[in-house]
Structure formats: C-alpha cells, structure tokens
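With one protein chain held back, the other chains of the complex are shown just where they sit.
By letter and in written order, the chains are A, B and C; residue numbering begins at 1 in each of them.
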Amino acid sequence: MTGVDLTADLGRGVLLPNPVLTASGCAANGKELHRVRDIAELGAFVTKSVKREPQSGRGTPRMAETPSGMLNSIGLQGPGIDAFVTHDLPWLAAVGARAVVSIAGASSQEFAEVAQALVQAPDIAAVAAIEVNISCPNVANRGLVFACDPGSSSEVLRLVAAQVPESIPLFAKLSPDVTDIVSIAAAALEGGAHGLTMINTLLGMHIDIDARRPHLFGGTGGLSGPAIRPVAVRAIWQVHAAMLAGRIPRAPIIGVGGVRTGLDALELTLAGASAVQVGTAIFNDPSAPWRVAHELASWLQSHGVNRYRDLVGAAHES
Amino acid sequence: MTGVDLTADLGRGVLLPNPVLTASGCAANGKELHRVRDIAELGAFVTKSVKREPQSGRGTPRMAETPSGMLNSIGLQGPGIDAFVTHDLPWLAAVGARAVVSIAGASSQEFAEVAQALVQAPDIAAVAAIEVNISCPNVANRGLVFACDPGSSSEVLRLVAAQVPESIPLFAKLSPDVTDIVSIAAAALEGGAHGLTMINTLLGMHIDIDARRPHLFGGTGGLSGPAIRPVAVRAIWQVHAAMLAGRIPRAPIIGVGGVRTGLDALELTLAGASAVQVGTAIFNDPSAPWRVAHELASWLQSHGVNRYRDLVGAAHES
Amino acid sequence: MSEVPAPIAQVSATVLANRRVGAYHQITLDAAEIAVAARPGQFVALAVGGSTSSLLLRRSFSIHRTRPETDGSVEIVVADAGPGTHWITALAPQAQVDMLGPLGRGFPLPASPGAAVLIGGGYGSAPMLWLADVLRGNGIEVHHILGAATADRLFGVDLVAPEDGLIVTTDDGSQGQRGRVTDPLTELLHRTGAATIYACGPMPMLAAVTGVAQAHGATAYVAVEEAMACGIGVCMTCVLPVRGGDGITRMTRSCTDGPIFEGGSVRWEAIANGRVAVPSDALGAPAGTR
Partner (left out) sequence: MSEVPAPIAQVSATVLANRRVGAYHQITLDAAEIAVAARPGQFVALAVGGSTSSLLLRRSFSIHRTRPETDGSVEIVVADAGPGTHWITALAPQAQVDMLGPLGRGFPLPASPGAAVLIGGGYGSAPMLWLADVLRGNGIEVHHILGAATADRLFGVDLVAPEDGLIVTTDDGSQGQRGRVTDPLTELLHRTGAATIYACGPMPMLAAVTGVAQAHGATAYVAVEEAMACGIGVCMTCVLPVRGGDGITRMTRSCTDGPIFEGGSVRWEAIANGRVAVPSDALGAPAGTR
C-alpha cells in the first residue's frame, strides 16, 4: 500500500513494519505456517510458549468447537527452551522473521531460567521482544494462575527482567479471568514489564452429553476466537484508559482476542492496542494474519489515514 | 412427554413442573412473550431486575451484535418496585405464571427495601423465588459490582434475607467477571442465599470504527449468548464441584448463559444446574424457552432417562 | 394507536420471489398468517442464517405489501447494508426464512378527512404505497413525496397510483427535484390543505418533517428506525424518548409502542449522531443527567 505507514511501535526502539503478529500457540514455531506464506512479511512471529523442559502436553480431546470460538487444552506441549534455542530460533532467524518469544513456567524461578537460556542464544538478535505468558498455573500457589494474583505477576516479571538486556522489551501476557485487570497490569509493569499483551483465553468448559463427562481430557480449557473479542476490547480499553488517566504507567499494549478481519484489528487498535495478534482465526484461515494486515492497510488508505500509529487508542479521544 | 419427570427442584420445597425458565431482562415482565406462547407453561418466568424507583435506563445504542452473542447496556430500565407490585405481578399471577422476581439496587439498603416492598405484595403467592441480581454496581464502593466483592455480596444477601419469609428461596445471581467465583458463591450462601444463579453477562465492549468511539451509549456492555456458554458451564462446574467437595454448602444452582437448545440446557444441567434459564436466544427465537423444554424432554425420553433431576451434576460422577 | 396486542405469528416463510429493484431487493414471502393480520406501518423481523449462524439478532423490515386474499404473501424491500441484509438479499426462491409478524402498531387514520401527504425516504417509501391504498379507500386524497440520495435509491416511483399526487426529490438531482423531501413540503401543505403527514425514512428526515408539520399546525406520523434486537418488546434496546399523553417523557420501545409515533411526541433534540440521550426530565432519568 503506497502512502500508508503501517509501522507499529512496541517501545524501547522496537519498530515493526506492520502491526499484525501471530498469537502464541496458534502458529506453532513458524515452519508450518511458512508453508502457507512467508512469515517474514508479518509484523512479528510469536512462538508457542516454551518452558524449561520438553512438555508432552495433555491427552486428547484437546479441543472443542464452541459458537464462534473454541476451547483448547493443549498443556503447553513443546520442546523445552534448549531445543527451542537450538532448532526453532535459528530457523526463524534464517528465514528473516522477527520473533517474539513466548516463555512460560510453573514457578517464577522457571520463567527466569527460560529467559536466561533464551538471552544466551546465538540467534538472540532475531528476538524482537519476549512475551511472558503469566496466564499459566503457579505450582507454588496451589496452581493459581500467576496472572490472577498481582504479587505473583510482579515477581515473575521482576525475575525475568533481571535476566534480559534493556534492548529487548518484555510483554506480560494477561488473563481476562480476573476481577480487576488494571491492578494486574499495574503489578506486571511495576515488576518490570515494558508492555502488556491482552488477552489470553477465558477459562471455559464443554460437557460431552452422551459420555456425561467433561469433553476435554484436561477438564477445563481456554476459550478463544471471535466470541471473546468484546472481552478483549474491554480489557484493552480499561487498561489504556488507566494509562491515559495516569493511574498506571504508560506502556504499549499488544491486543489479542478474536481478531479475524482488518476491522477487528482496528477495533482493538482504537481501544488502545499498538499492535495486534491473530490466533484462532488462523485455524479457520491460515492466511488470516496476512489478510488482516492487508485489510487494515486498505482501510487506512481508503479512509485517508496515513499512519497506523495515529489510531492507537483514538476511540478514547471522543 | 409421557413417562418423563421434568420436575426441577429449587430447594425449600419449591418444585417447578419443568426446568426451563426465562432469563431476567430477556423477556420483560411477561406480557410481550405471552403473545408468543403461554408463559404459565414455563418452569417459571423470571422478571426484569427491578429497583426501588422507576428507571429510564441508558441512552442508545443499547446493543451491539457480536459473533454468536450480543452486548447490551440497558441500564435496568424499569417501573420501580411499587409499579411492579401494582401492575406486573398481578398480571403474572392472573395468567398463572410462577414468577421468579429479580431485584436490584445501588446499595444493599435499596435491595432490602425492594425485597420488603415485594414480600408485602398481595400477589406474593405467585412468587416462586427471588433472584437477587448482585451483578450491578455498588455506589458506596466506587461503583464496584456487588458480585465482584465477597463482603458486599454477603451483605446484600443478609439484608434481603432479613426481609423475606423462609418459604421463598433467595437466589444470588453471580457475575463471571471475578478471579474466584467459588469465593463469591460462598459469601452469598453465607449471607443467606438459598441458591445461586450463574452467570450474568461478561463485561465487554465494541468500538464503532467509523465514529472512533465506543458503540454503546453506556461505553461497556454485558456480553451474552451462545458465545459465553463455555464460561457458564465452567462457572457452574466449579461451584458445583466445590459443593460436592464440601468446600461450600450444598445449594441449588440455576444455570444461565448461552442456552439455545435442549442439548445446551443438558450441558448446564450435567455441570451442576438444577434448572436452566434462556436469555438471548429469545431474541433469535421467541419460542426458544418452550422449544428448549421440548427438546430436553425428547432427549430424556429417547435416552431412557426418567427423571430430569437425576442428571443434575451427573458429569461430576465420571 | 390503541390496538390490543394480538398474538404474534412465527412462521417458516418460503421465499416466493426476490428481484432487484434499483438499489434494493423486493422479496416476496409466503406467510399467510402474517399477511392476514398486518396493517400498513407494521413490520416483520427475520432470523438470519440457520442454527449455525453467528448472527443471532433478528433484522426488521417494514411490510411493503401483503396479499392475504391471493397467495398469502408478504413483501419487503431490503437494502444490502451489512451481513444480515446481505444474507437476506441473497435468498433464492424456495429458501426458508424464520419470520415474526406482524409487529408494532400500524399507521393511524387521520383525525380529520381531506388530504394527506405521504413521505418516503429511500426504502422508507416501501410501506407508503400500501398506506396510500388504505387512505384512499377511506376517502382521503393522497399526495406522495418520494425522496432519496440518488435515483437508484428511490423506491416505488412507478408504483404510485395515477390518482395520487407525486413529487420526487433526490439529493443530487439525478431524478425529480434536487433537494430534500422537506423542500416541497410547505408548499404542498398549503396547496392541498393536508392536515396529516405520514413519513418513513432516516431519523434526521423524520425530525425535519415533524418540524415543518408543527410550523404548519399539521400532525406528522413518523415511522422510526431504532436498532432492534428482538422486535417484540422484550429486550428494551429500541427505545426513544417519547412524551406521553400525561406530558411525561418515557424511554419508549419503538418496536411495540411504535414504530409509528406522532412526530411531536418524540424528543428529537435528544437524538444526534446516531445516539439517543436520556432527557434529564425523562421518567427515572439518572440523577446525574438532571
């Protein structure tokens, strides 16, 4: 698109050529989606959350389709950070992708160790940002999700920040399953996050009526897809509003939740997102991230908006 | 349906002929839906939450369609409890409907006053239960929704219970927008609720892209419809599981959230609901409550289940 | 405006015909139950897509015509405005669509005999031709003003009965007079002595028509179009501030108490930019807005 500046600003000098990213866990670690289209064209590629050790994940069924959405209960299946750094990151670097590496852990210490192993990777230059997926259970706190507790959220970010050089922004990925998301955002930023990714899935469940038992092997699962977009917009709005009001520090927000079209991406942007991830929509349409970027650019052009960045949070101005 | 016992047990001796109710705010106060079909055939009719004084509600737009759901921001428009008791309740009594009266307030004191006016109504015999809609903002607590705070939840129920005779069960209607719904359920029961209605809408938002402002006049709105059913099932499951585990007192749950078919109603039942409400689906199909009851009965019959009550929470047995 | 609520019919209507007319689709549906009961100014609400559609809310359309005596059909005129109307305008003959009706109250007859002016903006003219037939049958002299932004967005110009008066306006002058429907209205009221105006179209047009009517001592009955989730009075989304006979303004449902309102009773000043505020003197208005 000539004449439209799609640059997305993730802060700390990290600029992306366009604001459309994949969502963690919805695009594996790149090779598969690269068969559909060049992932180096994306604003950035967000990897599946990686823990310290290899993870088998849960048994199946791991998913259930729900109205305009789905439930998943994968259990963070993955290779572990060492294999990630040896195999996946070099491949991402080789194809020229900007990687946002999502890290996870069952303890704040594990998060820190994963971050430490990551920043020592030879291909660390390919890492545009680190996304700290604090929407996973904290074994030390009766399995309560880190992102459900301000103290745990802050602690994870503090330990991770201690491992990561200033040049790599840290995004804390928040769960919507909380009474007050602004207080969690505040805690994550206070701990050392440079930005926030919102939202992770909502906790949901589907019952297999014939079998009279939970359908998912893991019982509950994460709800995602267009069904949850209104919740994502609200969460982004609330946190961005708190920033504008000076109640919490200003920081970039990466919006995620139910984005399927360029207009959806715009909606999250106007609510306060500086960039947008596409997740479940990929399962419906593997070219969705590229299509969303294209639709976004077309809209900007046809509406005479020269810079994507000018729209970030623009709905708060009315 | 011959041979199938559809009786639903709301506790305290209140038995309904079938387990399908309307959801508060999705069927007005009866007259309108009665033009579609006889509301006395329903398990019970749940009225729109009523406050002490007449309420204009909010400006418009009051709704936005979302994928497999909708957002609403009505603002509890209604006649006030005196007009309700004078006009609406007698009409419900006259057509033979079993009424579940939903009450609301901006302070716990207002809840109590509404309950007091209600129980003095000449037609109180038509009231099968009272639903205490604590999913509304508490002016005394910076507008924080009562149901987001265990203390406020407990207090409202305590003040209302003091006004209501033992024979009328009180159901506290919970919001899903909390970190730990079991703790709110516990507080409501501790305060004096005899049962729980779950779930109210999720807080959501839609941005009008062309106008670059929130689409709803009220800014945020409540998300409802099939999109949220997985969240309702999960909430019911968690609370019923806590009851089975003895962590909170046993009490009947009325399930609500995204029910569109008899199978959906069964899903909530298997998760732990003793009866089920149909809300947004009415807007799609005004005969939905009757159809759901019919589909439910057909399923029971074709699957050789003689008593609906035997299915309540049955998915926990596996 | 004092009908007793009749039962609402919910029918699985078969599409009998769907033909393009200018910018619109004129869709004929087999729905005898609705055709028999309906009156001009009432509307129908259609479900969109089947049980796997992500669009839950019904879409409302004025009834253009009914043929209760012949094929039991109901006809609507639809502009393809978004996903719901896109699905509806693509319906092929023989397709089934779930339809509720007749909904709302119809146009009232004029209080006094003589002439009436009927104003349709865009597809707002759809109900006006049927209304004209009914008025004429009651001995009323009918004068139409049909307006639209452009010629292709006019509807019904060729359907006006020869004995009726007709003025056509378009914003761009591509057909009829250039300008708004209100431009010729004052002169027409003078000329015909009409004391009653019927109008259907966008909200700003209805407000302007009401203004002219009031200046002229005429009564305007306007068919409003508020976003509706249910169409049957149960959701409370379609409200407008309307002053009642008792002088009190209430947030009033346009689906059950409307869609026809006496223009002078609508609090137009609360309506702007696609939003409707609650007037501070409305019954139960929040303290803050007073």
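The rule is simple: a contact is a pair of C-beta atoms (placed from the backbone, for glycine too) under 8 Å apart; a residue touches a chain by one contact, two chains touch by 3 or more.
Note that the coordinates shown come from a computational prediction; the quantities given were computed from them, not determined experimentally.
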What shown chains does the left-out chain touch? A, B, C
Out of A:L33, A:I134, A:M205 or A:V259, point to the residue that touches the absent chain in the complete complex. A:L33
For the chain left off this view, which of B:G30, B:P67 or B:G257 is in contact with it? B:P67
Full-complex touch with the removed chain, picking from A:A94, A:A162, A:A211 or A:A245, is A:A211
What residues on subunit C make contact with the chain left out of this view? 48-49, 51-55, 83, 87
Go through subunit B and note every residue touching the omitted chain. 67-68, 226
Considering the whole complex rather than only what is displayed, give the residues of subunit A touching the chain that is not shown. 25-28, 31-33, 35-36, 48, 53-63, 65, 67-70, 72, 74-75, 77-78, 80, 211, 217, 225-226, 260-261, 280-287
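Assume only the chains that are shown with their structure count from here on.
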Looking at Cα centroids only, farthest away from subunit A lies chain C
On a C-alpha centroid basis, what's the spacing between subunit B and subunit C, in Å? 35
Could you state the distance in Å from the CA-based centre of subunit A to that of subunit C? 47
Would you give the residues of subunit A that are in contact with at least 2 other chains, written as numbers and ranges? 67-68, 226
Residues of subunit C that touch at least two other chains are 54
